[in-house]
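Missing here: one protein chain of the complex. Every other protein chain is in place.
Chains here go by letter, A and B, matching the order in which they are written, and residues are numbered from 1 within each.
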Amino acid sequence: MGEIEVKVDQNVETINGQGFQLTMLDKAIGLARANSVWPLPFATSCCGIEFMATMGSNYDLSRFGMERMSFSPRQADLLIVAGTISKKLAPVLKKVYEQMSEPKWVIAMGACASSGGIFDTYSVLQGIDRVIPVDVYVPGCPPRPEQLIDAVIKIHDLVKHESLRRRNSSEYKEMLKTFNIDAND
Amino acid sequence: MTNSKLTNEDVFAKLKDTFAEKIGEFSAPYNLLTIEVPAADAHSIIDWLKKEATLQINYLTVLGAVHYPEDKGRELAVVYHIHSLVNNFRIRLKAYISTNNPTIATITDIYAGANWMERETFDFFGVKFNGHPNLVRILNEDSMDYFPMRKEFQLEDATREDKDDRYFGR
Partner (left out) sequence: MDNKIKEIVKQEYNAGLLSKETIDGDLATLNLGPTHPATHGIFENVLTIDGEKILDTVQTVGYIHRAFEKLAERRPYNQINTLTDRLNYCSSPINNIGWALTMEKLIGIEVPKRVDYMRVIIMELARINDHLICNSVVGVDTGALTGFTYLFQQREAIYELFEEVCGARLTTNMCRIGGFERDFSPTFYTKLDTFLKDFPKVFTEFDNLLSRNRIFMDRTIGTGPISGERALEYSFSGPNLRAAGVDYDVRVMNPYCSYEDFDFIVPVGSNGDTYDRFQVRQEEIRQSLSIIKQALAKMPEGDYKADVPEFYLPRKDDVYEKMEALIYHFKIVMGETPVPVGEVYQSVEGGNGEVGFYLISDGGRTPYRLQFRRPCFIYYQAYPEMIIGQTISDAVLTLSSMNVIAGELDA
């Protein structure tokens, strides 16, 4: 934009031409990240169908910037684990999580992903937080799309206010060690 | 069953004629002909039922097993549900085997669909099907060393430490 003529009161300072924006780097990057989170739908069972319904036009996840579902872990920010994870699948889930690049967040959608759900059996992993760290848990069997959108908004809050140094801090690395996840992968 | 072209008594009579003492007693709970057959002859009886022109019982509905731990010598019952689509007739065959030697002949050469059903029965109950092309576990992990559907094993994971059984009524 070129020069603009603006008529204002006598005692107000005006600026002609381009201006500066002053903010913190954390906030700017947080805003950019939050509004374009690319999810990786790890949909195994019934919650996967509700996830597809949330993606549909009635509940529309793309208005939150999640238009592009990334099925490649390297290009995804958010891992949405929707559905029951059995013990047979747990190593696969861990590998997918390790393949994602930092920063990454995880939503455990549904009762089965949060804690094993109604399946307290020998073959079901009682909650994915036994293998990977989870940021937001969504209860429900399956959760309504509105609940998933609430979780997404909470993730946005987490993303917006996350410090840029968090992923390199020692506490984070300690936390990853408790899951036996190699932080330098 | 409506519109069935065969009756339970007819089919039972035909089976009795051909296989005589190998066929167990007549029983039809809820109008489904249920016959006990010896484990050694299950294969030939199922084959005969498929090929017999008047019966044409040639669609395997489902194959499974039941564990009766108190019935010594006959602990595992392999149950076959077969259906005749042409005559609209269903039949259930049961073959009892013991847990000391839980083997029975496979029927994958008669019905290709029995392949995975037998693998599932092996996975859950430990029934070994002689002649099966690939008898390995299918639904559980390969490292599992017990047969979970047998009555002596509990439902929950034995290693879980966070659930207090007092609150779960166990």
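Just so we're on the same page, contacts are C-beta pairs under 8 Å (C-beta built on N, C-alpha and C of every residue); 3 or more make two chains touch, one makes a residue touch a chain.
Just so it is clear, the structure is predicted and the values come from calculations on it, not from any experiment.
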Option touching the unshown chain, where A:53, A:158 or A:181 are the choices: A:53
Selected from B:26, B:48 or B:116 as touching the chain missing from the view: B:116
Interface with the unshown chain - residue positions in subunit A: 42, 44-46, 49-50, 52-53, 56-58, 69, 71, 83-84, 86, 88-89, 92, 96, 118-119, 121-124, 141-142, 144
Subunit B residues that touch the omitted chain in the full complex: 1-3, 29-30, 32, 34, 58-62, 64, 66-67, 79, 81, 85, 88, 90, 92, 111-113, 115-117, 120, 124, 137-141, 148-149, 155
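One rule holds for everything that comes next: only the chains that are shown with their structure count from here on.
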Subunit A contact footprint on subunit B (complex, rising order): 139-141, 148, 153-158, 160, 162-163, 168
Subunit A to subunit B touching residues, read off their complex: 87-88, 120-124, 126
